[in-house]
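First comes the structure, then the notes that go with it.
Removed from the display is one protein chain of the complex; every other protein chain stays in position.
Our next item is chain A:
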C-alpha cells in the first residue's frame, strides 16, 4: 500500500515538475536573453549566459526613450485604475442595492462592452481624440481603457457588495451615518478585498493592452509596449535590450498579483463565490 501511494506521489510530482518547466521556460529564456550580449544570443546556443551582463538593463534605465515608456504606461494605467474604481463604486452600489426599471438589462449590457475587440474602437477613438486635441495624452489612453475596465469593475464590485447584508447599510443610517460617510467609513472597508481585486484587473488589462494605447499615442505618452515594437533599427533587432524590457514589464504585474493573491479566485468569479 505504502509503495503504491509513494509511486502515485512520485507520478504527481513528475507531472507538476513538467508543468512548471513548460510554464517557466519562456520566462527563463527571456531572463537568459536579457543577460546576454546580442552576439551571444545570435551566435551560439547556450542554456545560461556565458558572460552575464547587465548592460541591457543599464541601457533601458538610462535612456529616456526607453524608461519614459514605463513612466508613460504607469501614468495612464494608474489614471485608468483610479477612474475606473471611482466610477464603478457608486454604479456597483446602485446595481447591488436598488431595483429600477431595466436594471438587469443594463447590468448585462455593461458586460457586452467587453465582448467587442479593442480594434473596433481604435478608429473612432483615434478620430475623436484627434479632433478634440486629446491625441497623444495619458488621459486619452486612460479614458479609452475605461470602456473595458469600468464594466468589469462594476461586475466584480457588485458581486462583493451583494455579499454585504443590506441591514448593515440600514443600521448605519439608523445610527446616524450620512450616505457618503457610511460609504467611506463602513462600507468600503467591508469590500476592501473586492476593490483590490477590481483594481488589479483594471491594472492588468490596461498594462498589457497594446492596440489602443499604441493607436492613441505617438511621442509624449508612448507606452512601453509600443516602444518595444519599434526597436527595429538599421543594425537589426536589439535582442538583449528587448528581452530586458520584457523582464521589466513583467515586474509590476507580478507585484500587484502578490498583493491580491488571496482574493484573486473570487475576483475571477466576479465576486460571486
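Here, a residue touches a chain if its C-beta (ideal position, glycine included) is under 8 Å from a C-beta of that chain, and two chains touch if they have at least 3 such contacts; residues count from 1.
We take it that contacts and distances are computed from a predicted model.
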Record lookup, UniProt, unshown chain, options "Phenylacetate-CoA oxygenase subunit PaaJ", "ABC transporter ATP-binding protein", "Trk system potassium uptake protein TrkA" or "Cation/acetate symporter ActP" -> protein name "ABC transporter ATP-binding protein"
Can you work out which residue in A:47, A:101 or A:174 touches the chain that's missing from view?
-> A:174
Touch with the missing chain holds, among A:94, A:147, A:186 or A:204, for A:186
Residues in chain A touching the chain absent from view | 165, 167-168, 170-178, 181, 186, 189-190
